[in-house]
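I have a structure I would like to understand better, so I am pasting it below and will then ask my questions one at a time.
Only one protein chain is missing from this complex, and each of the others stays in its spot.
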Amino acid sequence: MITTTTHLELFSATRKKTEEFCMPLATEDYVVQPVEFVSPPKWHLGHTTWFFEEFVLKNNKPNYSLFDEQFAYVFNSYYESVGEKVIRTNRGNLSRPTVEKIYAYREYVTREMVDFLKNNTISDELNAVIEIGIHHEKQHQELLLTDIKYILGNNPLLPAYHENFQEDLIEDIPQKWIHTEEGVYEIGAEKDGEFHYDNEFGQHKVYANEFFISNKLVTNQEYIDFMEAGGYENVLLWHAEAWDWINTEKIKAPQYWYKLNNEWHSYKLNGFEKINPNAALTHISYYEAFAFAQWKNLRLPTEFEWEIAQEKFNWGKRWEWTESAYLPYPNYKKAEGALGEYNGKFMVNQKVLRGGSIATANHHTKPTYRNFFHPNLRWQFNGIRLAK
Amino acid sequence: MITTTTHLELFSATRKKTEEFCMPLATEDYVVQPVEFVSPPKWHLGHTTWFFEEFVLKNNKPNYSLFDEQFAYVFNSYYESVGEKVIRTNRGNLSRPTVEKIYAYREYVTREMVDFLKNNTISDELNAVIEIGIHHEKQHQELLLTDIKYILGNNPLLPAYHENFQEDLIEDIPQKWIHTEEGVYEIGAEKDGEFHYDNEFGQHKVYANEFFISNKLVTNQEYIDFMEAGGYENVLLWHAEAWDWINTEKIKAPQYWYKLNNEWHSYKLNGFEKINPNAALTHISYYEAFAFAQWKNLRLPTEFEWEIAQEKFNWGKRWEWTESAYLPYPNYKKAEGALGEYNGKFMVNQKVLRGGSIATANHHTKPTYRNFFHPNLRWQFNGIRLAK
Amino acid sequence: MITTTTHLELFSATRKKTEEFCMPLATEDYVVQPVEFVSPPKWHLGHTTWFFEEFVLKNNKPNYSLFDEQFAYVFNSYYESVGEKVIRTNRGNLSRPTVEKIYAYREYVTREMVDFLKNNTISDELNAVIEIGIHHEKQHQELLLTDIKYILGNNPLLPAYHENFQEDLIEDIPQKWIHTEEGVYEIGAEKDGEFHYDNEFGQHKVYANEFFISNKLVTNQEYIDFMEAGGYENVLLWHAEAWDWINTEKIKAPQYWYKLNNEWHSYKLNGFEKINPNAALTHISYYEAFAFAQWKNLRLPTEFEWEIAQEKFNWGKRWEWTESAYLPYPNYKKAEGALGEYNGKFMVNQKVLRGGSIATANHHTKPTYRNFFHPNLRWQFNGIRLAK
Partner (left out) sequence: MITTTTHLELFSATRKKTEEFCMPLATEDYVVQPVEFVSPPKWHLGHTTWFFEEFVLKNNKPNYSLFDEQFAYVFNSYYESVGEKVIRTNRGNLSRPTVEKIYAYREYVTREMVDFLKNNTISDELNAVIEIGIHHEKQHQELLLTDIKYILGNNPLLPAYHENFQEDLIEDIPQKWIHTEEGVYEIGAEKDGEFHYDNEFGQHKVYANEFFISNKLVTNQEYIDFMEAGGYENVLLWHAEAWDWINTEKIKAPQYWYKLNNEWHSYKLNGFEKINPNAALTHISYYEAFAFAQWKNLRLPTEFEWEIAQEKFNWGKRWEWTESAYLPYPNYKKAEGALGEYNGKFMVNQKVLRGGSIATANHHTKPTYRNFFHPNLRWQFNGIRLAK
């Protein structure tokens, strides 16, 4: 558990960072929700603020008064056990509260939190909640970037977010297979003073067969080879649900890729550009990652293999799809009450991704960190590392 | 046909008026599209401008250069025969072009149009197109208001648009039945120097049976009586499709009505208020208008009866649902090319409304004006006048 | 009003005829419902029987006992005001009651009805209900044939219904325009001793402009010309909703048409055959009829024009789409209670068809008969007659 002083610094830095990410946006960019899994930036700003108001200030800071009583049902996300919804609404339809009002809300809650952290003795239990709140906001920073990319990258004008944003990771080292012996390995996090989510805890033993994992990520060129070899047309490479999905959604290439004058281009946060063949592939679904591996007569690593071998390769620029389903570790315990909704309720029908991405907040990811998404989702900066 | 000078004035006044309607909006209000039939205000601003660029300036003004080549597919609405769409998109997902940019677009096109109107001899044919463009923009002024009402009225904060906006029409005169003799009547518009849409032309004879039409609109209180008598639960009052619709959509009251502390309230452009029982009912579908009439053992007038009798009662504050389907008049001719898409292509599965509303642009509606909507739509300021 | 004796004969003949239509079916053919608007033949057999049990025998025949109490909610169709549904079900999922049981039900109700008609004095009111019941069954005879065609014609084995069934009408007379003078005409049926539906009553005057109507129906060859001229690709010919529909449903030809070895074939009740170019076109939607007329620079007649001119041309082999929406005649009164659901509740969003078809029961259709369907439906034997 980190100290309150560290909390104060980390809290302030995190709040500031979130706002910095939004600086390049026009007011209009804060508002739209082009697809259900993308949230409007203004909602991220409000929701991460509401977290501190709801779970920290409201019941703990003496004489705290809510910024606006109606904000609870506007910015509550999936915490079904908290609050009530009067008019059922869709985040992307909410023009009000305005962006300006939400910044005022942020400022108010940030100031109140700083005041609270400076002038109060905080219980260990509450400290843990504040720590979750900070890491919750760091998670939303990543979503903010990927959601902004979706919003701008699906606008017909394809406006750049920021010309200096660098997405590409050049993977031009020679491909090698890293070997790991069969045996029993420790997996998961211990209470070690650092922050971990509940889904990482319960360090436990796992038996792994001998395996080999690649030292590098799959590149754009390798994926182009797959496409040109008819990968999207060969039913035997795909899961049954994946085959339905690529046919229904007419998926023929990674997200944000467009063929222009017979050359592959893609939208990136710094604008619309030609594909760099040596850069690490990104914006593919688990389904595509799996089909690509099938085509290579290889496979994706499990999350355990990844965690066992991760010291021997570089990672952190792409969330790497694993073959593992997102399941509770043995003896997983979810938190009491509404915060128990944080992770456990998603432990079905999702796949684990390991690593981190160019959009992940600093110091947020770790070797034991378990990210998870539905197998068809592609808007995160994910990628493929092969195993055998 | 009005003269070019008049066009210039009417054009300038119309453009200005559209912008005045938007003055009370926050930037965010311009962006959202809560439901498919509502367009974001920024889209209305751009689309009415694109009309003049596409159908007037582009091919007629010497040396005209497009404000932005990409705007054509952003602001083209349903003119399927013009242009092409690169990324299929939904109006409510478009954060760019920004509102500021769209105002610059408006200013540019307005200035170019004024310059064009002042300094060029304009053919009768082109004059007709400009006239349609002006009236097209007036139609969008009404949609702008009703769409703003939908956007704000479905926001959980229920923000007012403008505190002085007056929606209510008090109908406190005694109810009387206006009598009309059986006979042959002239229906529709002649080329009379005033502007008419193509769907009004072709003046022609219609045979009407003797009929009686009410001198006043149905009030909120009368509709509350219908609701309290179980109107929404009595299947025999409803069309089959209407019954499915009210059950699927859980329709129990007019749009924007909410019961609070056992009293009916509604959202209006000036805010959330108690229902005035003597005001003319509004925001009901044709289906509800029909069921209400059935319950009264009366009926809705046809559009012909309405047109025949309209001199004998006051109208213009509510679009009045008629029993008539929206069909072409005998010898209806649609315009050549893309402008032919204006009216004719909607002449199926819609009902005619006659009159006008408190949101209708000045001098826009006329005794022969034919408005039309699908029978389930309620967000226009429509109402009920009974006949027998 | 026809006499009870005539009723008895007509009743018995109608019941028998319905069963004859089913003779070529395998038991399995009675069961399936490939699409919502098609009912399984066994349901038609049961539903037409239930009508007599529910509206005649149950409350009028002394000591009548229901064949099976549960059949009411199995065979009630849209009479929402009668009965209750315990398990919400879809007609096509009902394997029970078996076909054999339904024939037993028919036999029981037929016998009870005959007994009732022979041995009781029947009020005029009840006589009218029986008459409707008989005509209701005749309507279902036509649906039975078109539904059987849908069931067999969408089976990949394309089995014939009966090798002697003759669908084609050869239209090889020279095309002529039949002229009608402008004027006031009488439309609709009088109480004349013959059976009419409530939607035909209320004879009334209509004013018609001068018009011309074709002496013959559009042929397959004419429609092939339209297809080859790109009719399905030219947006300007179509209603907006029609354009969405043909693109969503990938409509490229009339229903049951397939191109084999570069020649058009179609499934007909006597089997799969090459198209006869001189036969009258059938199985097109109103949308396609309208687009075809647009392409010819002609139009469809209104139902009034059709009724005025019908004595001057042959009709009765194809239901002819008209431009008229299905609306109540002036002074239309629907019957009290559940039978009031018969026609009136469908008077929105449908188009009138006039004439009759090769599947229409003998003596069922008349010059004033108003058939109606949604504009996208094609499985009836409908066709096109042009006007100008």
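Going in written order, the chains are labelled A, B and C, and every chain counts its residues from 1.
The rule we apply is simple: a residue touches a chain if its C-beta (ideal position, glycine included) is under 8 Å from a C-beta of that chain, and two chains touch if they have at least 3 such contacts.
Note that the structure is predicted; figures quoted are calculated from it, not measured.
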Query raised in the report: Quick one: which shown chains sit in contact with the chain that's not drawn?
Result: A, C
Query raised in the report: Which of these touches the unseen chain: C:59, C:95, C:164 or C:261?
Result: C:95
Report summary line: Missing-chain contact, candidates A:181, A:241 or A:273, resolves to A:241
Report task. Just name the one of A:10, A:102, A:206 or A:279 that touches the chain not displayed here. Result -> A:206
Requested in this report: Quickly run down the residues of subunit A that touch the omitted chain.
Outcome: 78, 80-81, 184, 204-207, 209, 211, 235-236, 238-243, 286-287, 290, 299, 323-325, 327-328, 330-331, 337, 340-341, 345-349, 351, 375
Query raised in the report: Which residue numbers on subunit C touch the omitted chain?
Result: 26-34, 42, 70, 73-74, 85-87, 89-90, 92-99, 151-152, 154-157, 159
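Everything below uses one rule, namely that only the chains that are shown with their structure count from here on.
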Report task. Between the chains shown, work out who touches whom and classify the graph as line, ring, star, complete or other. Result -> line
**Report entry** Central chain (distance from its CA mean to the mean of all protein CA atoms)
**Finding:** B
Report summary line: So, in whole Å, the Cα centroid of subunit A is separated from that of subunit B by 45
Query raised in the report: Per the centroid of Cα atoms for each chain, what is the distance between subunit B and subunit C, given in Å?
Result: 36
Query raised in the report: If you look at subunit A, which of its residues touch at least two other chains?
Result: none
